[in-house]
Every structure is written in structure tokens, then in C-alpha cells.
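A single protein chain has been omitted from the complex, and every remaining protein chain is retained in its original position.
This part shows subunit A:
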């Protein structure tokens, strides 16, 4: 730089940078001072940042920085702070019965808000954001319930799940009548068509529905009841309901009688805690299908 000599372009009278390409010289229009100072300031800032904050990746980890800052620690602290903030209302939820929560506007509003968020985080992946379910995952909006739809029953189902790994879980399993050779193929077709006729579905021509009824009464009525309306006590679905968990057609019924599928719902009580489970029960109940 010691040999740097200022060169003025003769045509414009502006200083050049000394760079030349094919006889064309670059005029020197330096960046504005404020810009340059900001640039220097950000370099200084970055050095300070490196020292204070976690920044440089190393082979087994990273430089921790003097401030010992960690985003995970911040999230945990914020989470705890939010928990503490909610503790008072949460305590009220914990002490109140589910009916009291529903009938007290402040508690209801809190439980609905908490329930909505908890539903979106934990339940929506299977039951859908609108709680309308999918094939194999029950619709929580309608008024047909496998295990019952009153507040306490909902809370129990959410707490312990269905066929889950919890001692108090709800458990029911329909026998595999076809796979385990409990019924003949013809009998399965007959009973499936009989159930279809009860559910208002078009049945196959030439199938003996009377025979199907006999098969039903001997094999199915114990759980699904004589009127096919099922029982929430044994978790036996209502076969006259507008929607079926695994599809509503005679073929779907045949498949289910042959080798039933059984979904699993996890037990949530240990993961979410009683307050959130209560909020979820109130929220799901308030969707409209609650009993």
C-alpha cells in the first residue's frame, strides 16, 4: 500500500481504484461511511458474540460461550413459567368435577382453550384436527361412542387408553371368526349380510338372511346385543350407527368378522397429567357428541 498513488480519471475527474480491464478503469465510489461503520460494528459484534454465546461447532460438540446460553434451557424455563402461571387455574380444574368445570364459565373457557391445544398436539394425528377421525380412528364429533361419551367415561378413556400398555386400560377383542375357523365361510357371508340389512345397507342377492340372524344371535349378540346397538360397557360398537370404524359395506363387515382389526389408543394420564386430561375430556365432550 505504501506505493499507492492516487490516480484521477481525466474524463470524469473521479479517482480510480487502479483496477483496469482492457483499458477500462474502475472509478472509485467508496461505500457510504455509515455503511462502512455498520460493517465494522458488526464484525466487532460477531467477535463478542463468539465469546459470549454458543457459536463454533467442534468435533464433539460446540463452544459453549461465557454466558452459558442454551435454547433448550430457555424453552424449559419458559415452559415452567407458563406452568406456574397456569397453576392456580389448573388447581381449580384439578379440584372441580368435570360437570362443575362445564358449568362454570371461567373454568370452561380455560379448559376449552387448554383442551383445544392439547388435542391439536396429542390427539389430532389420529383423530384429525377436526376430531372427525379416519378409517380405524374413531370420529369424536358424532354421538356414537364405543366406550361411552359422558364426561367421566371420556376422561377414563383418555387417561388409560384402549388396549394400551396400562393396567387400567380398556380392553376388548372381537374373536377372529374366520381366521380361527369358528365360523364357516358361508356363515360369515350370511351374518355379514344380516348385519348389513340391520344397518340399512344393500345386501347380496340370494343370501339367507334368516340363517345370518341365527348366526348373529349365537355368536354376536352377546356383545353387540340383540338389537345390534352394541354396548359401551364391553366396548362393542353400535352396528346400526351411520359410520363404521373400519368401513360400512358388506365387504368391510365380512373382512372384520373374518379377522378383525383392533386399534390401540395410548394411555395419556402419565404423559399429560390429570389437569390436561380433564381439559381434554371437557373439550371433546363440548365438540357436540358428548352425552
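Note that a residue touches a chain if its C-beta (ideal position, glycine included) is under 8 Å from a C-beta of that chain, and two chains touch if they have at least 3 such contacts; residues count from 1.
Everything that follows uses one rule, which is that contacts and distances are computed from a predicted model.
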Item to check | Listed names "Succinate dehydrogenase/fumarate reductase iron-sulfur subunit", "ATP synthase subunit a", "GntR family transcriptional regulator" or "Ubp3 associated protein Bre5", with the criterion being the UniProt name of the chain not displayed | outcome: "Ubp3 associated protein Bre5"
Checklist entry - Hey, which of A:108, A:158 or A:192 is the one touching the hidden chain? => result A:108
Item to check | Full-complex contact with the absent chain, from A:18, A:125 or A:242 | outcome: A:242
Checklist entry - So that we can see where the missing chain sits, which residues of subunit A does it touch? => result 10-14, 27, 29-30, 32-33, 102-105, 108-109, 112, 128-130, 132, 139, 141-144, 238, 240-243, 286-289
